[in-house]
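Before anything else, here's the structure in question.
With one protein chain withheld, the remaining protein chains of the complex are depicted in position.
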Amino acid sequence: MESLSPAALQSILDDIAAAMAQRSDRGQPASYIPELGRVSPQHFGIALCLPGGQTLLAGEATTRFSIQSISKVFTLAIALGRLGDDLWQRVGREPSGAAFNSIVSLEHDQGIPRNPFINAGAIAVTDAILEGLQPRDVLAELLRFLRVAAGDEDIHIDKTVAASERAHAHRNTALAEFMAAHGNLRNPAALTIGTYCHQCAVEMTCVQLARAGRFLAGLPAAPRLVSPARVRRINALMLTCGHYDASGDFAYRVGLPGKSGVGGGILAIAPGRASIAVWSPGLDAQGNSRLGAEAMEHLARATGWSVFG
Amino acid sequence: MESLSPAALQSILDDIAAAMAQRSDRGQPASYIPELGRVSPQHFGIALCLPGGQTLLAGEATTRFSIQSISKVFTLAIALGRLGDDLWQRVGREPSGAAFNSIVSLEHDQGIPRNPFINAGAIAVTDAILEGLQPRDVLAELLRFLRVAAGDEDIHIDKTVAASERAHAHRNTALAEFMAAHGNLRNPAALTIGTYCHQCAVEMTCVQLARAGRFLAGLPAAPRLVSPARVRRINALMLTCGHYDASGDFAYRVGLPGKSGVGGGILAIAPGRASIAVWSPGLDAQGNSRLGAEAMEHLARATGWSVFG
Amino acid sequence: MESLSPAALQSILDDIAAAMAQRSDRGQPASYIPELGRVSPQHFGIALCLPGGQTLLAGEATTRFSIQSISKVFTLAIALGRLGDDLWQRVGREPSGAAFNSIVSLEHDQGIPRNPFINAGAIAVTDAILEGLQPRDVLAELLRFLRVAAGDEDIHIDKTVAASERAHAHRNTALAEFMAAHGNLRNPAALTIGTYCHQCAVEMTCVQLARAGRFLAGLPAAPRLVSPARVRRINALMLTCGHYDASGDFAYRVGLPGKSGVGGGILAIAPGRASIAVWSPGLDAQGNSRLGAEAMEHLARATGWSVFG
Partner (left out) sequence: MESLSPAALQSILDDIAAAMAQRSDRGQPASYIPELGRVSPQHFGIALCLPGGQTLLAGEATTRFSIQSISKVFTLAIALGRLGDDLWQRVGREPSGAAFNSIVSLEHDQGIPRNPFINAGAIAVTDAILEGLQPRDVLAELLRFLRVAAGDEDIHIDKTVAASERAHAHRNTALAEFMAAHGNLRNPAALTIGTYCHQCAVEMTCVQLARAGRFLAGLPAAPRLVSPARVRRINALMLTCGHYDASGDFAYRVGLPGKSGVGGGILAIAPGRASIAVWSPGLDAQGNSRLGAEAMEHLARATGWSVFG
């Protein structure tokens, strides 16, 4: 199966886009951030980057959407580059078994979030990068990282979404203050949360996102941003924790490391084979893109791509 | 790295065995089952099976030990063969974020265990296989499966361990009765728990266990016991849930699907490359073999084997 | 207000019975025990005993019903008489903040139930009394205690209810086995749970129950079964824990120590003034008699009886 030609893959993508266009059970866009709630669930786009340097696409793959929690993958890469394994003093590496915004395990674990992909953990990661810097510097670094990774300068933060997010950040602020109470926050909560809201408001297209993920797939054309050993570890975290309390289900159905965002995007990695981005704004009960996950499952089945054999 | 010769691999195994022999911080054998508590933490063995049919070993790789929860992988394979996806009506596929014997999430989830590898889930799996049969039939089927998988008739249940386990099964009985209260048990708790205690008391050597795992690695010499699609799914569950609340850590450090048992064994799968078994009875705080996990990490680093790139 | 004459009190009881007869929102009888589920929610009875020795009644106050968890008050009195403060090694004295049959806090507290009035705690109490005896002896002692307390020999166990209860005791068995796993059970779970199911199946009338509660109210005519200091402590436990996770609400609305049962009965104590029993089988969401609690609230308001001023 590994010898699927780009043409054969394009045909698979076209099939997926066609199938998804028929679907009426699309889930609902995230409602807790007004700006996201206004996006129509009718959108669907998919893009993938191959070892040969090709980028294939289908559907609305060049429409921008809010990457939201997918940004956590990139801030994690930056934080590991900056702090190395010291980061793990502040955040764990275990699936949480709870919702993305749960505060329960934070109390149980004395202010140490379970992993860097639940909200509390991602806030701790952002807080770690922010130490000694200004929010604008951190956001500039994130954009620089994304632009280099994607080979595309046209990646920006949507200020309106960031502001909407900031205005509805009570729960994330609660998580930050709770960590502060346990000595696990280095900056004022308002500063860290402000930065976090902006990082989530980065907007990208499927094409840009798939290209930005190439370094995680180890594709030859990808810029070398992170060592192979660290790439494997980021992929491991995506696989075990990338879809909140549906991570096990995604691993079972799709078999690839992936990270979702409440904007409806998913980035998935087929190591050595492809970096894949999909977008459909309707979410399931766990806050993951319903059609996005199905498209990934369809693609994995059609290509035989799986890290599990 | 994929072209490591058997001789090079043997040298790695020898290095690992030598390094582990030096270690004094070995953890403690499981104490809650007296028969297991009597085993010395000094043991260490490792074996691996390769695509070419070779089996390499080092240390005490031909000494029998109690496979305990590693049996859950094989009963899961049997249950999926028997019930197919209907099994997932009775057990989930998510990491639990809690200890192997926790009853908390069972209450939260109305008697549906989080996954088939925590105790509650494995009891549900055994209960599913047992329906309409006698315990002896189920245990005979498990032994038949293991013998075919390993290509070795000399695999048995240690009756003394089974009895010791049965005499200390209060917590597992509580899990079973709790599921019964939610209509998620088909047999009398005593029957299911009796079967479960015997399944955990299967004893195997590292060589036997590595050979029994070949079908999960998709090695050419392996008997075709399960379809490739299902193999991938079992591997996915091992990766996300195979080490209880240290599953994320094992994925991060080792990068291979694995399943541990409180007897000190670990089975790990490098798809297409190797089936690996290791044994050292001393456990860490999460109930996984301390040196076993370190040996797996050492091996993964030395070989470059990882599902994550 | 304290000088209310028996005639005035009778008039209050009559008003309450008349008001309750009009009510259509009666809640549903307990459904998890078939025998209890068959009782009509139309029943209502109330009885109270006064310092002068009078027993007043209204409605179906001489119809027998299953006292269920109200039995926990009497087994607690027996256990404290037998073990004294040693009992508190095995069960706590704090409100649980959780449902009557929750197992969660049991895991958190290492097998020590929060208080003697949630199921786990009452099972521990029964187990403590049972040690060294046979179930029949314990049940005989309980009946003897109730008969002396009520001054009425005609108090029995409903064998059909006991059997129904035993057949649906999975969850209580889970609690018992869980305690056994933590060394907090002295008898085989089946023996303790069998005894517990029979104790819950005692049937009494409102008149009998109000009379049986006189010793807790310190009424002059009551047999001296328990020291005044211990009576106060039992009343304290009833007030803080007697209605599961609605105990605070009952204290707020009624202001008297009370204990409810899923058979629809409630026993309440106005120290020095009255022992009160009410019965209506329809339950609210917390498993307490809906009309029973309202009748108690009505009575407390009309009489001014409250332990709080």
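Here the chain labels run A, B and C in written order, and each chain numbers its own residues starting at 1.
Methods note: a contact is a pair of C-beta atoms (placed from the backbone, for glycine too) under 8 Å apart; a residue touches a chain by one contact, two chains touch by 3 or more.
Please read these numbers as outputs of a predicted model, since none were measured by experiment.
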| item | value |
| --- | --- |
| Missing chain: touched chains present in the view | A, C |
| Residue touching the undisplayed chain, where the options are C:Met20, C:Cys241 or C:Val262 | C:Cys241 |
| Residue, one of C:Ala217, C:Val278 or C:Ala295, that touches the chain absent here | C:Ala217 |
| Residue of C:Pro135, C:Pro257 or C:Gly292 in touch with the missing chain, whole complex considered | C:Pro257 |
| Option from C:Gly97, C:Gly151, C:Pro188 or C:Pro220 whose C-beta touches the chain left out | C:Gly97 |
| Of C:Gly45, C:Gly111 or C:Pro271, the residue in touch with the unshown chain | C:Pro271 |
| Hidden-chain contact residue, picked from the options A:Thr55, A:Ser69, A:Ser102 or A:Asn115 | A:Ser102 |
| Where the missing chain touches chain C, by residue | 92-98, 105, 114-115, 216-218, 228, 231-233, 235-237, 239-241, 245-249, 251-252, 255, 257, 269, 271-272, 306-309 |
| Interface with the undisplayed chain - residues on chain A | 102-104, 106-107, 170-171, 173-178, 180-181, 185, 189 |
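Operating definition for what follows: only the chains that are shown with their structure count from here on.
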| item | value |
| --- | --- |
| Contact graph of the chains (line, ring, star, complete, other) | line |
| CA centroid of chain B to CA centroid of chain C, Å | 48 |
| Centroid spacing, where centroids are CA-atom means, of chain A and chain B in whole angstrom | 32 |
| Mean-CA-position distance for chain C and chain A (Å) | 54 |
